[in-house]
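Left out: one protein chain. Kept in place: all the others.
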């Protein structure tokens, strides 16, 4: 369920993006609140331990560790690696959206080339458009968890009217263990649709290298592990610089958490836009819309063109 | 009303971009002055409170907080995240402009292929071009607030001569709840125009992930919240380093505000270029221009080619 | 007059780019020397005022201001915003170059399809190629100051042999207030050429958002305003750290000026490459070259193909 | 063997990318553990030497060196150069994947244009598809170590049924010393396939400039060489700041190692995706899949289209 807010940001007025901070669905709060709670709890546990459990000598050791952690946490270039990584993920995300196949072009072509108002012609037109939709659904089943849940078996596709029992039989009779999303394209020679599906398949198959994702994750997580200790409030009596005001909670560290982990969440949401995140592509909606529009285009709308009349500016 | 200043920057002379600082329409001042006023007022209120309201002990606490805020405000990588985010928004903005459909190609094709000087041929040519424009306006109505305000109902399109009452009836009779911008393309098989409209529709539908926008907004706003306290002038008698000169207003913090929030405003303006900002695409102008040019192309200009004569360099 | 130095950098030998520093035309010195002089003069005026005009107390105040300015100047992320902005401008600059229309393809097509050696065929071929060139010049007139100066009125185009008086009459008789560069394309159905011209027109119409340019300019200018005070040499007797060596001129600040304002000048030069900067596209040369090459291609060169003979490696 | 984890990151739930840290195949641990061991051993050797071998004066010298190294290691902009370099490598990596030739389009075309159910037609269809696959395998043999190991000689291609002995004879009889991957394309005029192969050949031939790779490698390695000494724990009795807590192992330096060298490993893995890394393209799988699918498409599937019947939404 994609979160659309184009209308809210049409004009750059007072506040501008500020209004966007007040939304829940698809928001950073909804994505982050659990991680934030866990981080806060761990922080408080350490804080309580330091304040009430440790004895003097242990406190001194803890203070040294805190200063050490704080100093070295700065060395982790979190924003750098996140900037480059998220840019990459976003460009793949848009590339995936551009690879989503639409049946619209084909319905116009089918309507224009398979002529005739009799049942035979209508059967051909509708069947061809069904193949187009079927090919899309087959690829969605293999990449989108939402579509897969809707059609857990191929039998569901038959029940949903996307394929006939005979077509399913033929598809399954095909002696190949590879993904068969392209088979309906063979029944109708749909090469450009097939290329779109192939691209989606490739994006799904060739993930961003695991190492890159791990490097980024390690950077962010280790930064906040270091902060857990390094940003503890230390006994002001020891006179450590910057430790003279006790906020109980480290407001700015929580802001940083909000900020960096939120940035990482952008990547987590976009890296596979065919899941069920608030902001993922609505594949099931696409399936319905495409079937409806394409059957409509070659069915009811076939050759139903408005009568031409003179326009307002004729003379 | 797009702000065009290409002519002003044709030559890189003395001052160069400096002249651009003296404009109001579409300028950073016009976009920012309200936010800047609010920030300044809040800053002054805190400043007055610190100077005249708080007692000695409260002042000491406030000073500690100010130093704390100042130190941690530095940790928020505002310029980093803005750089990457604005680059992304700008590339989408240009992508959207490149998806704006122009009827020019089609008017040449219609003029070249629908031959005949009689009224029937003229009717076809003009009707086809009207469909082209209608399709564009239908998509604009759903993405551009300016065009929507101009044509709040479909009836307005009929009155404006963009569609006939009969066409409207057919369009509304169509049993589909999805956006119908593509229907006039079916009446005329306009596949490339349809793709352009589809792209605009997609850009409108698939916003940049809300989380990314929120992360950036949180970064900028929390930075300046921290600055509100952290950049207060503190009593020089306390000997805090860097607090020995009282400017009453924090000039450089205001400059930073100008700079960072201005950068964010670039994103706010561009993220949906179909609004009514000074710098948004002039969709209404486009509607008028396209209708005029396309009716002209297939009407008056039909087959009116200048007589050929020898050019100046003939021999 | 584009500055071409490809040949000078063909090999990465000793010094390499160093040789490029010794050029004047299109160089950073030529673009910057006036700004640099102004900056130096203002700096010296402030320096003289501080050294000879101010009394002791005023000096102390000035010193505080200088230290304050120096500290906060660091906070302006000039290199960051310049890096992203210039990258954007450079990509638009190259996009504009790639949109420049060339008549070469069309001259080959016209030569190949409008067959016949008699005068009638020759007239058609030359007229068609003239239309191609005319369309280009019409768009250049509206975006390039250099071409506009050369052809200040449409009459000049007739005198230059780019259009006939009859064609001009028809063009002007057209009842449209919009840019008419596309009209010759209608006389000949030149859709790909028309798209190229349309792109140039769009780049000219849709400038980079003014706010972005202003943000960058404000950042650079305010940085150097802060430097004017902040980089003054202060009385060593006061013992300010880093103020124990009097260079009279702040060499490194001038270097930074050279560097940052030079980077901004890159943007100023490229943001509209159709002006008359040293490094702008040579539109007038293009007009001449294209007219000559296209008339030549369909005129003298028509069907003049060398006699075929066996090549050297025949056996 | 590409590492696909799209399904694991479909939803951005609690932990998100955290789960990915627990994988071994294709992981950062598998790639790094040897380098990490070597680094740790060298670090420990230096540490032992400093603690137990050196005398007092030598210790003082070592301490000075450590502080010196630590200070200057900061000056190496490792994250900067890695960010730009890896971005470049990633874009080439995806460009290479997009150049991988697929026979799918061609099998549909061959099936649609080489008509006839008799053996002669079948022979043509299968032979043409075999040429398509052969061309792909020839280019893989020259760029992919995995495919080369599978088919060390051209004779192996004959045994694998990808070419006939006669075809091999003709190929070898060709008097050219250049790569002959394009020859089967000549037998069948496969220009788009040939372009794809040519692109793969180009990516293989034109590596990223060696100097760029060396600059990045030197930056990373010299940074960690400096760290080997600079991050040693120094005798706290000497009172060096930041040296009051002895961890025996420098946890944060190891984290940095993990992080920076991991980032470099991303580049090492992607710079040639046709090797045998865990995350390289599975060229051998591609060879098998393509041969099977293309023979199937023009063989068993030829003209076997399901009987058309009314769909579920007929009325």
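Some points to look at:
Here the chain labels run A, B, C and D in written order, and each chain numbers its own residues starting at 1.
In this text, contacts are C-beta pairs under 8 Å (C-beta built on N, C-alpha and C of every residue); 3 or more make two chains touch, one makes a residue touch a chain.
All values reported here derive from a predicted model rather than from experimental measurement.
Looking at C:21, C:61, C:165 or C:249, the residue that reaches the missing chain in the full complex is C:21. The chain not shown here touches subunit D at positions 31, 34-35, 61, 64-65, 68-69, 71-73, 75-77, 80-81, 83-84, 87-88, 123-124, 126-127, 130, 143, 145, 160-161, 164, 166-167, 170, 174-176, 178, 182-183, 185-187, 189-191, 194-195, 198, 202-207, 209-219, 221-222, 226, 264-265, 267-269, 271-272, 274-277, 280, 295.
Although one chain is not drawn, its touching partners on subunit C can still be listed: residues 2-7, 9-12, 14-18, 20-21, 23, 26-28, 31, 79-80, 83, 86-87, 90, 97, 102, 104-105, 107-109, 111-112, 242, 244-245, 247, 252, 255-256, 258-259, 262-263, 265-266, 269-270, 279, 281, 289, 292-293, 296-297, 300-301, 304-314.
The criterion applied here is as follows: only the chains that are shown with their structure count from here on.
Considering every other chain in turn, none proves to be in contact with both subunit C and subunit D.
Residue numbering shows that subunit A and subunit B use the same positions for less than half of their mutual interface.
Between subunit B and subunit D, the superposing rotation on Cα atoms measures out at 145°, rounded to the nearest 5. Look at where the CA atoms of subunit A average out and do the same for subunit D: the two points lie 25 Å apart. Rounded to whole angstrom, the centroid-to-centroid distance between subunit A and subunit C, based on C-alpha atoms, equals 40 Å.
Counting partner chains per residue, subunit C shows two or more touched chains at no residue at all.
Under the stated contact rule, the graph of chain-to-chain touches is a line, running from one end chain to the other without closing.
All chain pairs that touch, listed by label, are A-B, A-D, B-C.
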